[in-house]
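All protein chains but one are shown in place.
Chains: A, B and C, in written order; residue numbering restarts at 1 for each.
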Amino acid sequence: MKKIRVAIIGASGYTGIELIRLLNNHPHVQISQLIGNNTADSQLDELYNHLYNFNLPKLKKLEQVNFAEIDVVFGCLPHTVSQAIFKKILSDQNNQHLKIIDLSADFRFENPLDYTRWYGHEHLASEIQQKAIYGLSEINRDKIRKAQIIACPGCYPTSALLPLIPLLKNQLIENNNIIIDSKSGSSGAGRNAKTSNLFCEINNSFKAYSIGKHRHIGEIQQELSKASDSEIKVDFTPHLLPVNRGIISTIYTKLNLNIAIQDIKNCLLTAYNDEYFVKVADHEVALSDVVGTNFCLLAVNSGNNNNSVIITSALDNLCKGASGQAVQNMNIIFDCDEKLGLEIMPIFP
Amino acid sequence: MKKIRVAIIGASGYTGIELIRLLNNHPHVQISQLIGNNTADSQLDELYNHLYNFNLPKLKKLEQVNFAEIDVVFGCLPHTVSQAIFKKILSDQNNQHLKIIDLSADFRFENPLDYTRWYGHEHLASEIQQKAIYGLSEINRDKIRKAQIIACPGCYPTSALLPLIPLLKNQLIENNNIIIDSKSGSSGAGRNAKTSNLFCEINNSFKAYSIGKHRHIGEIQQELSKASDSEIKVDFTPHLLPVNRGIISTIYTKLNLNIAIQDIKNCLLTAYNDEYFVKVADHEVALSDVVGTNFCLLAVNSGNNNNSVIITSALDNLCKGASGQAVQNMNIIFDCDEKLGLEIMPIFP
Amino acid sequence: MKKIRVAIIGASGYTGIELIRLLNNHPHVQISQLIGNNTADSQLDELYNHLYNFNLPKLKKLEQVNFAEIDVVFGCLPHTVSQAIFKKILSDQNNQHLKIIDLSADFRFENPLDYTRWYGHEHLASEIQQKAIYGLSEINRDKIRKAQIIACPGCYPTSALLPLIPLLKNQLIENNNIIIDSKSGSSGAGRNAKTSNLFCEINNSFKAYSIGKHRHIGEIQQELSKASDSEIKVDFTPHLLPVNRGIISTIYTKLNLNIAIQDIKNCLLTAYNDEYFVKVADHEVALSDVVGTNFCLLAVNSGNNNNSVIITSALDNLCKGASGQAVQNMNIIFDCDEKLGLEIMPIFP
Partner (left out) sequence: MKKIRVAIIGASGYTGIELIRLLNNHPHVQISQLIGNNTADSQLDELYNHLYNFNLPKLKKLEQVNFAEIDVVFGCLPHTVSQAIFKKILSDQNNQHLKIIDLSADFRFENPLDYTRWYGHEHLASEIQQKAIYGLSEINRDKIRKAQIIACPGCYPTSALLPLIPLLKNQLIENNNIIIDSKSGSSGAGRNAKTSNLFCEINNSFKAYSIGKHRHIGEIQQELSKASDSEIKVDFTPHLLPVNRGIISTIYTKLNLNIAIQDIKNCLLTAYNDEYFVKVADHEVALSDVVGTNFCLLAVNSGNNNNSVIITSALDNLCKGASGQAVQNMNIIFDCDEKLGLEIMPIFP
């Protein structure tokens, strides 16, 4: 098989190097270009010592790259930046063949007004946005296969949507009673030198943030509303864990009338029966079950109230919640085995 | 003032040494007896090197202690053990003067059947249980003052009850829609040599446990039902954080009709206006705001849904959630300034 | 190529599951038998949830396994236990074809008296011990290739021997002035439910232990003495880091007369020029450069004194310091590419 020629824009951030970790294992991929405007002309191992032993191309500026020689571009950029850059790349007639897999929030909303509502400014490339497919691999596989532009879901949304979409599609739970209490490792904040991300500020501590107003609410509601064919509003609270990687979402919802907790479990077992990366577990799921991998592990429990359901969902925010799902989507687009580059056993302990 | 003569049974566990840390600062306390049946005849600093520099009495067996010379006994024992020991102590006519401040679950239930329901066996000392006062200091101060036996609340319940009781008493929130998502540090499990408590198993990880069935549900429901004068059921999920100390509970509830989020905040501000240890914060509360102290910090937020309320509550599980509240209760009983031994600024970083 | 049929005795410990992680990636290996006397009849994923998604054979008792159908046995057993079990296995005529790769200390000493000196009792299988080869892959590759029994080096010794052996062989440093200050993650203590290994006891802390008398001194001195053809004594202090994995050894030694620091660096560069797993770095080496991998990273620095040399050596105690080196030795014995199963990029962050 001819190698897939890959470029990564924003290669020197945490999702960029996670892509490199995964693609480096992929038998059909050639990492052709690493792009980082602020880090151009460096070797990546000057920024990340752990890469000293791996042969990687030097970082370049965007304008140094000929995208005609690239098959797929991964965007590992902050929101706003991503839309500007991909608008520019796609305005070039030589680049029309390019597949784009974007990890930012820029192309996740179907309605540009929703983008504006949650991100506070007008979208710069709404024509691209409207062509993009929301890249939740297991749910949108068929659309992803034919798409040119994939907007990979946020890390928190992936953890919430995978369990909730099948339940809403099958009308097993109440639409207006969904609470998502999520806890994420610190890598979700990226490699940004901010006081609040310092070791001493996060170690030994834990807190909620952006309570009731985190931007990921927007995309969660968009996808749940589509699944249920009704307007869904959720309560969502993210928290910051003193770990590097991983998300656990604890999801509270209510059984519809005449539905039993076993129906919930059966629904998820059926929905993900043929999926390699999403599993319904019999045990209490923990971060250590998934960190470093592309798995999303779900567990279904009844609450103490008669009709309450408590679902825990675990994934690695940098992998299934970002770069791993991006690679999975690339495998779908290029008709590779979906597991390529992603068959990793968790490191434990 | 004559010194209060204190004995601690179970002094060599984590809540025992936390009591020692606090009482060692207390100007009116003399730590007279440390009791540990498995550790008798040791010095505590053989078990805990960090105590090497502090003059503490040698550990003794229960039968070596003359309780006639003691004013107050703290029980830092596992449930079941506590009821047996205090039954025996109180059966001695010479010990009727004793004040008992118990940190186990043994005396927290008013109805012995509730104890049996949640702990799975009959209570051995139900006559003591029925005299005991639930020692949530700010709520039950008047009863605590006159009581002989205090049952200190569990760590999770303290974090949930302090915000919820005033709201239910004032009928500001729906009774049947309370979800408590709690996250606790590892010291809550005590100093027990179990595989699941090993460093390698907890570090870098996070998980929910006892979902929908944790024993603390029982006492939370008992106290909330009393506050609201109705039967209340809650959903409660505890999680295990990779930190030593601290609890954050994220509490989801719904506003009653015509109640606004500001009413919630005002209610808590009023309820705790004169309290030193419970504060309503304007910022996002974090473990690092409370660890090592007897504070409980509350923050009130509206959710994304119209009538949803999200309250975060932070405390130190070993201090306000156990030994600190026990000392606060001792101060109430012995008519000391409630802050004695407990005026500690958090260590940060 | 015909698959190598592997059995692991002691599969349910940390080095056992690390072997499984690595061998699961190995194209020429079939994990045929997992043996755990205390855990027999369990599935490994009942003991380690993170293995839920991987098809592994059920754990068996030793006597349930027919070693005639096995090519290589890995021993992941405590010292003393290992020698008894392998003595028994090798006493069976049907098992003479077996290759044995042992991770315990039992076969590391050439002189049974050295074993007795450091482990405090007589060796039970000194005839096996005398046939065993010390499995420091890069140093003893030729002997390993022909050996039946490999005694994999300890984790600390591997980190110290890889830099020191070439320097002593080439007479670049003083023989009588070697200090090894090592810091290891907590997984080195294994999955043993001991108070001192609890999360709360290790998190936020750090300490030296077994100062001046740790058993690994014995094998370090044995191998350095052979390399230098003289009797070498070292000072060695192990410390316990609040991390799961990884060792950094900081090694202090003195230049021989007329030797410059660049000679030290050149010697190591030459010695490991053709090695994939041992590298001399230009940067300060960190645990995060090597955790999860089979690399050993070395850095050479001059001290503040004229002739002092400070070498830092980093590896993953469970991988290059145990199971990874064991797989590397299997690759040598079975004439596989030495990198098979071991080409892993570190996970970062």
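Note that in this section a contact is a pair of C-beta atoms (placed from the backbone, for glycine too) under 8 Å apart; a residue touches a chain by one contact, two chains touch by 3 or more.
As the structure is a computational prediction, the values presented were derived from the model and not from experiment.
The missing chain, though absent from the display, is touched by one residue of B:Asn49, B:Ser91, B:Asn258 or B:Asn306; that residue is B:Asn49. Listed residues B:Ser159, B:Asn204 or B:Asn301: the one in touch with the omitted chain is B:Asn204. Checked against the full complex, the one of C:Gln171, C:Ser205 or C:Thr270 touching the unshown chain is C:Ser205. Touching residues on subunit B toward the chain that is not drawn are 14, 17, 20-21, 24-25, 48-54, 187, 204, 244-245, 279, 281, 283-286, 288-290, 292, 295, 297, 345-349. Listed by residue number, the positions of subunit C touching the unshown chain are 176, 179, 181, 183, 200-201, 203-209, 211-213, 217, 233-237, 239, 241-246, 248, 250, 252, 284-288, 291, 299, 301-305, 308, 310, 312, 314, 349.
Listed by residue number, the positions of subunit A touching the unshown chain are 14, 186-187, 191-195, 197-204, 242-244.
The criterion applied here is as follows: only the chains that are shown with their structure count from here on.
The distance from the centre of subunit A to the centre of subunit B, each centre being the mean of the chain's C-alpha atoms, comes to 40 Å. Inter-chain centre distance (subunit B to subunit C, centres taken as mean C-alpha positions): 46 Å.
Of all residues in subunit A, those touching 2 or more other chains are 204, 244-245, 284-286, 288, 349, listed in ascending order.
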